[in-house]
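Okay, handing you the structure first.
A single protein chain has been omitted; all remaining protein chains appear in their positions.
A and B label the chains in the order they appear, each numbered from 1.
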Amino acid sequence: MAEDTKPQAAPPPRPAGPPPPKNPGLVTATIDGREVVAKPGTSVIEAARSLGITIPYYCYHKRLSVAANCRMCLVEMSNAPMGKLMPACQMPLAEGVVVKTDTPRVKDQQRATLEFLLLNHPVDCAICDQAGECKLQDYYQTYDAQPSRLDIPKVKKAKRVWLGPLVTLDQERCILCTRCVRFMREVAKEPQLGVAERGTDSFIETFPGQPLDSKYAGNVVDICPVGALTSTDFRFRGRVWFMSSARSICTGCSRGCNTFLDYLSDTSYRYRPRENDAVNQEWMCDDGRLSYKPLNRDRVLSARVGRSQGEKAGEVVPRQAAVARAAQLLSEQARAGRLALLLSPSVSLEDALVTLAVAREGLSLVEAYLGGRPDGWQDQFLKRADENPNRRGLELAAQGMGLTLRPFADLLEAVGAGEVRALWAVGTELPSEGEAVRLAGLTVVAQATNDGPLARAAEVLLPASPHAESDGTFVNFEGRAQRFEMAYFPRGDSRPHWSLAGELGRALGVSQLHASAREAFAALGPRLGAALGDFRWDSLPSVGKRPGLVPLAAGTVDGRLPGYRERVPSEGSEDQRRALARLPQGGRP
Amino acid sequence: MSKAVIAALLERFPDAVTDAYEGVGGDDCAFVAKERIVEVCRHLREVERFDLAPYITAVDYLGMEPRFEVVYNLVSIPRSARVRLRVKVPEGDGCSVPSVTGVWRGADWFERYCYDMYGIRFSGHPDLRRLFMYDEFVGHPLRKDYPLRGRQPLVPERQVDENLRGPGPATRD
Partner (left out) sequence: MTAPAHSPPAPSAQENDAPLPVKRMVVNLGPSHPAMHGVTRAVVELEGETIRAMKLDIGFLHRGFEKSCETVTWGQCFPYTDRLNYVSSIMNNVGFALAVEKLCRLEVPERARYLRVVTSELHRICDHLTLVGAMAMELGAGTVFFFAIEGRDLIWDRLTELCGARLTSNYARIGGVSRDLPEGWADKTLRTLDRVAELCEEIHGLLTRNRIFLDRTRGTGRVPRQDAIELGFTGPCLRASGEAYDVRKAFPYLVYDRLDFDIPVGANGDNFDRYLMRMEEMRQSDRIVRQCFQQMQPGEIIVQDFRYALPPKPLVYGTIEGVMAHFKLVMEGIKVPAGEAYSYTEAANGELGFYLVSDGGGRPYKLGLRAPGWPMLAALPFMTKDALLADLIPTFDSINMIGGEVEQ
């Protein structure tokens, strides 16, 4: 046959392998007609986000493992088996895949998923804290907007389950995304939550006899997309629609977790963690979460002269009068060589710089003592033992200004030896209650934000503002300088420490009165040299530029409140006018 | 009908009229270079019969460059056509547009309003002063960086010319 005489045929060609990737080492695909290039292993959701395309999701969280149980992120992908819609959170981007997120089929799926999720969801918006930052509300308006087709009663479950000291669960509102379960297991490393029962009867539960008492339990309130897990502390206290958020730093320990401070008028309502990969990712510990309470409670809002004797407090005077008296006291004690400066590491960098400058130039002091809260617990995750936010900042400030910082024990020694008879306490946090007694015999000029034993023992008490009422910087334990911004103008007659030190300095004859924290840093910051690295004071974007556009609680579309009020307190604004109107009679700004 | 007008404009002023598009609801719009707006408007009035004085307003796109935009909404009664012209205006020294009061007298107050509210000057305007706000007003209220409840400095009482009180007994001649 003719074929037998043919020369040896070449072996049949191998089936063609996949074509080489368009960008070697990376994955290239098409989402909604636009090309995206990503690292191998990137999920479709993240790749779409990098293009600015939002795919809705409930159970996905970029810092948790993938569960893919909410089915909200289903999209059309060209490599799907049997043409099914695939969950974008779970599917990694494949080379050359074509993803479509806005076809009628995908939209119908999103609508249907929402309808299912809402079938058993209680009609709770009017009493649910999550209203205003609820993913169900947001996605319903965008992806569903259909009336209900349900004509039978909804499944009823427990409504107010105490899970732990900070967390309350409403089982009916839960959509069983299991973000809380995964968070406790993977991030907090204490698997205290789990899903009980199955099917339509499932609910989230703690193990019998083991409450949700992890120190990071408060984070499940943030990551819960609906109002199932709510903070017992924040429950029913306010509507997030009316609150503004200031970008702040937690003052619970020296890590300085980045936060949002939610406030309304001049009351702070809560901390929410702000994202910062280097410091706290997106989490906070519970102690830090609750550390906003001293901003409202037991505040010292007017100056007093004369120490408190039992029930009788010192006499309330205008701040100017108190400053004059304090300057008089401080200068005579300093001349006699009996004055000590006690700095609390809870004050900001600007506060410390101005105080030390006034101490050196006005009072000729060469050293300062460190007060501060006593050490607390420490763990492997976020919390540091040092419960003061700015110890490193004070160290750098003292170094820059040429004063020596001494530990608190040295102060007690000096007091015991009789060398120190008077104290200028900038911040009245002390390592323990008992110490206040030891210091009670001294003549104290105290600048305090909150009432306390040292404040009551002060001969002159000047009202100070905490970090929420001024711009400033904290330096955390790693030496990282972090800015926080003012939430509202100082309450009552109180002023930030840098302002009080400036007034004292002016009374002492040194000109240190700066008009703002920015000016204080601009004047004295250069003395720190290169200690803060590439830190820039204006590193909070849009500070002082466009008034009113401050990021609000998650879910608000354009960052502005209904009824738009000035949000970044600025000179000449309504907020400042109201703050000035709150001054006690006879007080001047 | 309006599309034909835009097409004719594009042809006649290729470097002045750009980016024609059809907006929402069938509005026919185009962008016009700031320096040539008077020319384009005169052409529209005289040749294309857009006789009625247009509605002129301005928008502050704070954050975009150029910041302001002056918008002219023209209507032609005989042809039942409507056209929108948008003129981009930067802030600072270049914040001015040639005035079209030479083409339509009725554009006068609209331009004064844009000046009062946004601070956009109109060169060649016969009487460019504030319209709604009092003369001593500081700032331009409809700009995005002017607060809703802004405070103004107190101004001393204006000296009123005796003339305005009319001749009375004291000055009767």
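Everything that follows uses one rule, which is that a residue touches a chain if its C-beta (ideal position, glycine included) is under 8 Å from a C-beta of that chain, and two chains touch if they have at least 3 such contacts.
Just so it is clear, the model here is predicted, and its values are computed rather than measured.
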| item | value |
| --- | --- |
| Among A:Val123, A:Ala196, A:Val366 or A:Ala522, residue touching the chain not depicted | A:Val123 |
| Touch criterion as defined above, residue of A:Ser65, A:Thr103, A:Gln141 or A:Thr404 at the omitted chain | A:Gln141 |
| Contacts of chain A with the absent chain, listed as residue ranges | 118, 121-126, 131-132, 136-138, 140-142, 144-148, 150, 241, 556-558, 560, 562-564 |
| Residues from chain B at the interface with the omitted partner, ascending | 23-25, 27, 51-55, 57, 59-60, 71, 73, 75, 77, 80, 82, 84, 104-110, 117, 130-134, 141-142, 148, 161, 163-167 |
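FYI, only the chains that are shown with their structure count from here on.
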| item | value |
| --- | --- |
| Between chain A and chain B, centroid-to-centroid distance (C-alpha), Å | 46 |
